[in-house]
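A protein chain is absent from this complex, but the other protein chains hold their places.
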Amino acid sequence: MNTRELFFWVMLASAAVIMAFILLPMIQLLTAPSLPMLQKTIRDPDVLRSLWLSIYTSGCAALISFTLGTPLAYLLARTRFRGKGLIESVIDLPIVIPHPVVGIAILSVAGRNHWIGQILSALGIRIMGSVTGIVTVLTFVGLPFYINAAKEGFESVPVRLEKVSRSLGASMLSTFFRITFPLAGRSVLVGAIMCLARAVSEFGAVVIVAYHPMIAPVMIYERFEAFGLKYSQPVAFWLVFLCLVLFFVLRMLTLYRKKGG
Amino acid sequence: MNTRELFFWVMLASAAVIMAFILLPMIQLLTAPSLPMLQKTIRDPDVLRSLWLSIYTSGCAALISFTLGTPLAYLLARTRFRGKGLIESVIDLPIVIPHPVVGIAILSVAGRNHWIGQILSALGIRIMGSVTGIVTVLTFVGLPFYINAAKEGFESVPVRLEKVSRSLGASMLSTFFRITFPLAGRSVLVGAIMCLARAVSEFGAVVIVAYHPMIAPVMIYERFEAFGLKYSQPVAFWLVFLCLVLFFVLRMLTLYRKKGG
Amino acid sequence: MIQLEHLSVDLDEFHLRDVSLSVSENEFFVLMGPTGAGKTVLLEAVAGLVPVQDGRILIGGRDVTHLPPEKRGISIMYQDYALFPHFTVLDNIMYGLHFHRVDKDQRQERKKQLIEQLNLGHLLHRYPATLSGGELQRVALARALIVRPTVLLLDEPLSALDPAFREEIRDALVTLQERSGVTFIMVTHDFSDALSLAQRACVINNGSIEQTGDIADIFQRPTSRFVADFVGMKNCYQVNFRDTKAVIDGIEIETGRTWWRAYGYIAIRPEDVVISKKPLDSSMRNVFEGRIRSVRDKGFFYEAEVLVWNTVFVSLITKSALFDLDIREGVRVWIAFKATSIHLF
Partner (left out) sequence: MIQLEHLSVDLDEFHLRDVSLSVSENEFFVLMGPTGAGKTVLLEAVAGLVPVQDGRILIGGRDVTHLPPEKRGISIMYQDYALFPHFTVLDNIMYGLHFHRVDKDQRQERKKQLIEQLNLGHLLHRYPATLSGGELQRVALARALIVRPTVLLLDEPLSALDPAFREEIRDALVTLQERSGVTFIMVTHDFSDALSLAQRACVINNGSIEQTGDIADIFQRPTSRFVADFVGMKNCYQVNFRDTKAVIDGIEIETGRTWWRAYGYIAIRPEDVVISKKPLDSSMRNVFEGRIRSVRDKGFFYEAEVLVWNTVFVSLITKSALFDLDIREGVRVWIAFKATSIHLF
């Protein structure tokens, strides 16, 4: 690209503006709290509990997505049928639903007026204001990310390897566990981490279903409302730190995959 | 795929569970409010105002993303350089930052303690509790979706077309406007709609920066807190309706692209 | 051994129509045909890897049409070898034995034998990504044969290899087939592979079988226009037979024999058509004057189209002849060919 072109400088300028727009707030957020403040915050049992609850519930959501989503992802990767596009659209649906609406929709079926709510109530399962509710909501928003990544992973395993395995005497199930799943392993992991990252960052859906017990984003909101910006920043710092670690692992995995082939 | 395999039925079962998990809450949400209730809601000036504000601010965010993001997307699509991966990571950053934290981060630089805040204040621009603030936050969360889609679109235009255009006497800028941009048009549109859809559904970041003026997700949250599930559902219905229209347009565009080549 | 009875397969991209075929035990059988003819689909149908629409497949007298692939006692080897990239060579070879009841001594015995026969000893702990084409192929063969299949299906096993090694590997394949006593069914689009490997073959085109039989027979006596073209008889014409002559559009060609039908086809290989600037004074019975219509590069040789009346004859000429005879478009030349090089069908 010729550096003497006006257009080239327009591109560079826009790049600089966007980088500044994204990075400056992040840097300010991460540098604003003082070190003692950060240390004090991370020793606060309330903060620790909410951070832990965020990790725990997001982990559960990722695990559920993995268990339920893997067979569906494989099915979508390996078959063609009428209406497949429709199913894929339904899977993507949670991505575009406004976050508070997700909470409202989940509560709508969990209430006493709905047969599902009645069954849950009979089983003694509570959604509103419970860890179960949080996990349900986080699974709802995280599931599409897992399924899409896992599907792509399964698609990248040549069907011929499965065919050879079948011809050598392996059943469909054996073939899946010995050949397909190990070879799609990295994509499955990427999907699980994306699901986890999406779940950790969710706020709007959770705040509707369960203000208490308090996950980290809800606590940040509460501290902001009750005590102001300065007191919410340290908690935000630790949550962002957690997210950046996940993001970094994700980048390493996808980068390595591109290079490693 | 052989239907006599156990594994096949496992896959079907998981597909059924996931479909039910996603669709049942959505269906309940969309069918719970009665028709008169929906009509009454859509005539409520508060609701109309908040829906309109949602559309207006999201539209602004998409427009800003388009203006600022297009040159950067083209730069990323057409050049290779050291540190490109880093820039791409920064662009993806807003996706993984927890939503309330985005609001906190934006407020952190918009306050009086930060030079940006001082400049903004000198210019008479207010972020906290203003439409400007909402647009800023929505641009922050929507930008990555636009840039990634547009980049992919530009990458899909053969470099040779640009080279031929140059050899026929067109400058870099002419070539971009006459050849590259028209051919990447659909991807650019897809990116803009994805950005719009992401912005419309945002709640956590906005609620920190501006509870008032009230965008639709915030109003749903407020009605839920103040009056309960039943009174939030009709507003949720109309917002979801809006999102589904966007989602449908998006699917049509991407589907048509795959077929049309 | 293997019998296909009126087999039909319908996939999105390929289809097979009413394919009947019989391969006997311990035979080396070849399926030939152009790209896209459905050769691989036929192999996969035999293996149970694609659904069969209609017809039956019998292996060793047993109807396997509705059995899953793992219960058919076949092995398949693909063109790209499809080794499991996350296993070592040894694990690749032993993979099939996980699913077969074979006692420990037997396992060791088979392993030792195949490693020796295929010369794999030094590769056992390496991963497929580090192997060369020929090595990959030997590993794939060992993996396929360790389960003692009744039939081994080979999908273009030679086409991915450096031509310099093909000769060697053909020999290895023949030896392996003889020693293992397994029926080999191989797909190829390369005639020379078929010639040097198989006893019997069939030519498949557009999902249907065109000709089945002895390999030399197919080469020398094609029974259809498509097969004639496929085995290199580019000059193929519909003719009327009159006494010992074949008539195409005003040209009378001496065939040296009478034919039992009044009409049919004749075919002549381009390499049997000689071009000269003057009528050749030779034993060749057919000599015609014509005009060069086009000359095309075919690698080492040029293919010249000569127009005689309204009929085009294709002849192969060398690069030096091109210069020596000054063969260009539009030039008048003479062509000649022997009656014995004409094939009638």
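Which chain is which? They are A, B and C, in the order written, and residues in each are numbered from 1.
In this section, a contact is a pair of C-beta atoms (placed from the backbone, for glycine too) under 8 Å apart; a residue touches a chain by one contact, two chains touch by 3 or more.
Here the structure is a predicted model, which means the values were calculated and not measured.
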Which residue of C:F184, C:F230, C:Y265 or C:Y302 touches the chain not shown here: C:Y302
Of C:G33, C:G96, C:P270 or C:G290, the one touching the omitted chain in the full complex: C:P270
Options C:F14, C:F29, C:F87 or C:F191, residue touching the unrepresented chain: C:F191
For chain C, the residues touching the chain missing from this view: 163-164, 166-167, 190-193, 232, 269-272, 294-303, 316, 318-320, 329, 341
Residue ranges of chain B at the interface with the undisplayed chain: 80, 158, 160-161, 163-172, 174, 178-179, 182-183
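Simple rule for what comes next: only the chains that are shown with their structure count from here on.
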Chain whose mean Cα position lies farthest from chain A: C
For chain A paired with chain C, centre-to-centre distance based on mean C-alpha positions, whole Å: 53
Multi-chain contact residues (two or more partners), chain A: 171-172
Per-residue multi-chain contacts in chain C, two or more chains: 68
